[in-house]
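Only one protein chain is missing from this complex, and each of the others stays in its spot.
And then chain A:
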Amino acid sequence: MASPKELMYSEEHEWVKDEGEKLRIGITAFAQDELGDIVFVELPEVGDQLEVNEPFGSVESVKTVSELYAPVSGKVVEINEELEDSPEFVNESPYEKAWMVVVEPSDKAELDDLMSAEAYDEMTDED
C-alpha cells in the first residue's frame, strides 16, 4: 500500500504532516501492521519538549511495546487524547484519526532529514 504523498516519513516509522507553524505526527500504516493490534498508546504531555530521534512515548500491541521516536525537535502543543480510550484508531486510521501529537518545531530544517512517501515505501519494501 502506498503511503500518503503529502506526508514526510522517518526511519523509525513516524509520519509528519506540515501544517505551517505546526507539525502533526503519527505512526505509519506499515508500523501498525508490524505491531499488530494496538492496545495502549502512551503520549507525552502538552508542553513537553521533544528531542529529535529521542523517545517521546510508546505504543503497546499484543506482542510488544515499541517506543515512539521524535522525527523532529519541538514543543508539544496538542496530544490526541482520544487514543487513550480508542487505541484501535492506530490500526484503523493511522494517518487520520490516530495522529498522536502536534508540535511547534524548534528547527524546521530537521524536516530535510525525513523521507518522501516514495523513499519510505522503498525502504519498507526491502524488508
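As a working rule, a contact is a pair of C-beta atoms (placed from the backbone, for glycine too) under 8 Å apart; a residue touches a chain by one contact, two chains touch by 3 or more; residues count from 1.
Keep this in mind: contacts and distances are computed from a predicted model.
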| item | value |
| --- | --- |
| Hidden chain of the complex, named as in its UniProt record, picked from "Biotin carboxyl carrier protein of acetyl-CoA carboxylase", "ABC transporter ATP-binding protein", "Probable glycine dehydrogenase (decarboxylating) subunit 2" or "Ion-translocating oxidoreductase complex subunit B" | "Probable glycine dehydrogenase (decarboxylating) subunit 2" |
| Listed residues A:Asp37, A:Glu51 or A:Glu81, member touching the removed chain | A:Asp37 |
| Contact with the hidden chain (one of A:Gly26, A:Gly57, A:Gly74 or A:Pro87) | A:Pro87 |
| Residue numbers in chain A that touch the chain omitted from display | 34, 36-37, 39-40, 60, 62-64, 66, 87-88, 127 |
